[in-house]
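For this view, one protein chain was removed and the others were kept in their places.
Right after this comes chain A.
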Amino acid sequence: MAQSHKKYRLARREAIVGYCFASPWLIGLIVFVLFPVIASLKYSFMDYDILQPARWVGFANYKELFHDNLFWRSLYNTLYFVVFSVPLSIILGLAIALLLNTEINGIAIYRTLYYIPSIVPVVASSILWAWIFDPNFGILTNFVHLFNLPAPGWLSDPFWAKNSLILMSLWGAGSGMIIYLAGLKNIPKSYYEAAEIDGSGTIGKFFNITLPLITPTLFFQLIIGMIGSFQVFTQSYIITGGGPNDSTLFYVLYLYNNAFRFWKMGYASALAWVLFVIIMLLTWINLKLAKRWVTYDQM
């Protein structure tokens, strides 16, 4: 009897301490997450420009989205960016990691050289690349001219502008490289030795051992990369401002414009919720598809 009473007291004390320790986060959860989430959902059904009191409009914002060309345009631009930027970054990062994955001299130097661009603050890299893409004096145009080829309007041509921003995003492929390199180092050497005895060549070893064993890492980077790229903002805000012809108007830039340039807080909130749903949907599809190509529990 006394024993169980003591146990009860200890458990209660542990519970109180638990809540105390969790309380900063719990308060933060309520103030900075739950309350804003509910408010955001509420605003998405309202018309609110800050100056006048918010007005309930039901589903009007969501209906407007469907007929809003710029919404579809920004969604298309963002999907285009994600579809090219994410896989290309992964392939490039993996390719460099494979080249570095031997007992090679100066690996630390290479690793640093490839990694440095991905730590450059995005505002700085955007300004730098705007200059690299300069139509007359930029280094890229002059490089293309070296081969007597006409340089495209990197940022002025609606078709090229998106591709240019994708090219710029590949400059940060080094951050993935470091992760793949660590993943490759985790693969036991004995696997390769066994494959060599079976007569596998370099390509056979890559497709039968390396690639399957690194798929969990690739998958994780794919998910993170897609979620991150879907929220691409700063590059287009600084370099192109969404132009030319809205060809680099990305989803979050359009959301930002609605909220902080046009002060359409309700409409921007609806955009945010649609973004949330899209990201959840894409992640869910990715998880479903993962079963087909991701190898688990092989190591």
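One rule holds for everything that comes next: a contact is a pair of C-beta atoms (placed from the backbone, for glycine too) under 8 Å apart; a residue touches a chain by one contact, two chains touch by 3 or more; residues count from 1.
In this section, contacts and distances are computed from a predicted model.
You can't see one chain of this complex, but its UniProt record names it "Carbohydrate ABC transporter permease", from the set "Acyl-CoA dehydrogenase FadE17", "Exodeoxyribonuclease 7 small subunit", "Carbohydrate ABC transporter permease" or "2Fe-2S iron-sulfur cluster-binding protein". Within the complete assembly, A:Ala15 is the residue of A:Ala15, A:Val83 or A:Ala194 that touches the hidden chain. If you put the hidden chain back, the residue from A:Val83, A:Ile139 or A:Leu289 that touches it is A:Ile139. Only one of the listed residues, A:Leu65, A:Val86, A:Leu100 or A:Leu249, touches the absent chain: A:Leu100.
Chain A residues in contact with the hidden partner, per the touch definition given at the top, are 11, 14-19, 21-22, 24-29, 31-33, 35-37, 39-40, 43, 50, 96, 99-100, 102-105, 110-117, 119-125, 127-129, 131-132, 136-137, 139, 142, 145-146, 171, 174-176, 178-179, 182-183, 186, 189, 216-217, 220-221, 224, 227, 230-231, 233-234, 238, 252, 255-256, 259-260, 265, 268-269, 271-273, 275-276, 279-280, 283.
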